[in-house]
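Here's a structure for you.
The complex appears here without one of its protein chains, the remainder shown in place.
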Amino acid sequence: MRRREIYLDYAATAPLDPAVAAAMTDCMTREFANPSSVHDPGRRARRLVENARAQVAARVGAPAGRIFFTSGATESNNLALQGVLRGGRARPHLVTSRIEHKSVLDTARALEAAGVAVSYVDCDAGGRVNPHDVAAAIGPETALVSIMHVNNETGVIQDVAAIGAICRERGVWFHVDAAQSAGKVPLALGDAAIDLCSLTAHKLCGPKGIGALYVAGGVLLAPQIHGGEQERGLRAGTLATHQIVGMGAAYELADPAAEAPRLAALRDRLWDALRAVPGARLNGAAEHRSPHVLNVTFPGVEGESLRLALRDLAISAGSACAADSPEASHVLRGLGLSDPLAASSLRFSVGRFTTEDEIAAAAGRVAVEVPRLREVAKSAPRWCSV
Amino acid sequence: MRRREIYLDYAATAPLDPAVAAAMTDCMTREFANPSSVHDPGRRARRLVENARAQVAARVGAPAGRIFFTSGATESNNLALQGVLRGGRARPHLVTSRIEHKSVLDTARALEAAGVAVSYVDCDAGGRVNPHDVAAAIGPETALVSIMHVNNETGVIQDVAAIGAICRERGVWFHVDAAQSAGKVPLALGDAAIDLCSLTAHKLCGPKGIGALYVAGGVLLAPQIHGGEQERGLRAGTLATHQIVGMGAAYELADPAAEAPRLAALRDRLWDALRAVPGARLNGAAEHRSPHVLNVTFPGVEGESLRLALRDLAISAGSACAADSPEASHVLRGLGLSDPLAASSLRFSVGRFTTEDEIAAAAGRVAVEVPRLREVAKSAPRWCSV
Amino acid sequence: MEYSSEVVRRCDAPRRVGELPRATPGLSSGEAEDRSLQVWVRFELQVQDGVIQTVRFEAFGCPHTVAAADLTAERLEGQPVNAARRVDAKELMRELEVPIEKLGKLLKIEDAAAACVSGTATRT
Partner (left out) sequence: MEYSSEVVRRCDAPRRVGELPRATPGLSSGEAEDRSLQVWVRFELQVQDGVIQTVRFEAFGCPHTVAAADLTAERLEGQPVNAARRVDAKELMRELEVPIEKLGKLLKIEDAAAACVSGTATRT
């Protein structure tokens, strides 16, 4: 028998908070009408939607009217990038980084195929994008800069304030993918030099399949999903009231001031235990980190075998979207890791329901399996561990 | 005090079936992992997703591997049309009808702005599109024909078999918007001459915010939401397990053979009562109708005032997506109704939880309010009622 | 569309709907319409000694139009006949909380009331 499952993959997704589930169940069973219908039950559903919009807006410091619901941060990222760059206006140039989430990078690639020029800024060995590099990449044709707030693999926080200031100065719109950071790292969109910001519910103990795009006043976006007047014409489709209610509840519940220190303590405790494993290395700058992610390389241990050995831990090699792909993480390679080292890395991510016992148990399991697997490859050539 | 609310707007959306809600709640509280994660909880979530895919596929007579989840039929319609016509291949011509859902018509309009030629076929006074008109509109440049199965305002069923046969013969792909029909009007996609078919859960007592696109083998679609390998690269974004489970349960539960006759009986009973109101006219051919929709014009009664008077009935003027817009229904105008007559029309739609008492009560209310409002406009000029 | 409770109340039970008997002394009527806005309004006034005694209306229009016509009919009673020229759509909108996009319709109430005293209107 395997030990009880330990879930340390909050950066992939998080369990629903019971309070969120209760709000959703209540909505699902009571208010089923279409929020776009003008009859009474439709209006009641609409009020739930608008209440949730206000909850999300309050958490990210934005006016409610600037929050537009989507099916998740993937769609929000697509809408931000395609909405600006497929808008048919001039300035067909996008600046982004090499360590963005696939939903930004693949969209950038699709835009390239459609004739948009894209500049990919590198990060440093600590996983940070230098604002000066962004400034250098901006040209007269640049319409948009897209840089994530917190990286999903390393937890590294980018300096979106400095990058935003540069964008303002250069008259370029700035999109921030805040899928990982919202509710964990403070973000006040109304005051920030940020024009577009992608949000999602499921990383914050809310439901999967619902997210939002913050669109600052004055930003012109071409809708990508047409039909119907929902979300003021920016995103058509029947509003999923229970999903929106769930996102609202999750954002209202999230209390970064209280939760971030607790998560950081769990993460640090885990790293304290794991650094005792010989050769273990932390990926990403130790400062500037979101409290919930820890990415560690165990040189000389093949990644897939390590994950199988640690299958009682729900952890991940990189992002879940590419979990089954054999390619090494583009993020870790962006930090300068070799393919074998990138593959020998594990992402641990903690969250609301993570306990100290789970952290201790997980560290204990890693401390057993890494040396055992190194035994299997004891005489392996040097390239396996550098 | 108003009477108890009577919900007759199933074509806008339907309440969750309690069995669907139970399946979703179970999933929400137990299996929260990301279905793309390779660890055990991720795999369990993946199995739930694949089980639901099979349930949906079975209901529409398609192989499970040809069903791709989206956020709803609006997105599916967008993906089908944009995916074919923005694919960068030749043949930039789309054939559709004037009475499609806004998510098809607005997408067609967006494609026109991007240089695609679009032909809009008219319907006859009964709301049916003549397959010969579709044939006549197809040219050498035509890539896709998009015709809905059941119209959301009139309930009229289009002859998708005949249209599909024409498309096959002419070597053109055929997309069917089956948002209203799935689970109510028989549809066996595997055997039909249909290449793309849009589905949604919420019209069938499933959750809002989840749908699917059926894509026949060999059909090439350009993804519209990029990033991540979900849905075999056709639609990125974290899969919303509970939503997908809900859709699967809803499609499995739906039993058109048993439900369609019951709905048709309710609808016919309502029409029997309403036709007693002087001047009441049925919109849409009496044959070829989905069992759940009844669209009636009450000439000489202004629509908005009628809806206010009948506010204890949750019914609609047209589609919910445009419920708040002052424009007359494009569908009813397509059938040849004048603006005042289109505006004087009501859509009643019945569903799983509609009772005979509700039908009787609704008919009674209409029979009171229509004559009362006609009194207010007794000497109104002729244009108000023709 | 949102309606103020006053609009709802008046639509549910308008108090001055109908026509005055043809033989009514001092009867005048006026109407106005805008087909593109799908609105038609008619007032009938009974005037005696320059003072409006009784008002009746009919309307084909949205709830705001019906409520505003009902309110106008009520207000005109007891006023000097010239008041019919001075019906103010903007004031009706404020009082009944009518959204601005309905202004065009409410202007027909001004026109119909004014037509009662302009002498040009006859019953259609």
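Every chain is named by a letter (A, B and C) in the order it is written, and numbering of its residues begins at 1.
Quick note on the criterion: a contact is a pair of C-beta atoms (placed from the backbone, for glycine too) under 8 Å apart; a residue touches a chain by one contact, two chains touch by 3 or more.
Everything quoted here is computed from the prediction, not taken from an experiment.
J.: According to the contact rule at the top, which chains on display are touched by the left-out chain?
T.: A
J.: Touching the hidden chain in the complete assembly: which of A:Ala19, A:Ala360 or A:Val376 does that?
T.: A:Val376
J.: What does the interface between subunit A and the hidden chain look like in terms of residue numbers?
T.: Touching the chain left out of view, subunit A contributes residues 300, 302, 304-305, 308-309, 324, 326, 339-340, 343, 375-381, 383-384.
We adopt the following convention: only the chains that are shown with their structure count from here on.
J.: I'd like to verify one number: the distance from the centre of subunit B to the centre of subunit C, where each centre is the average of its C-alpha atoms, in whole angstrom.
T.: Centres of subunit B and subunit C (C-alpha means) sit 41 Å apart.
J.: Please compute the C-alpha centroid of subunit A, do the same for subunit C, then give the distance between them in whole Å.
T.: The answer is 59 Å.
J.: Residues of subunit A that contact two or more other chains, please.
T.: In subunit A, the residues touching two or more other chains are 38.
J.: Which subunit C residues touch at least two other chains?
T.: In subunit C, the residues touching two or more other chains are 1.
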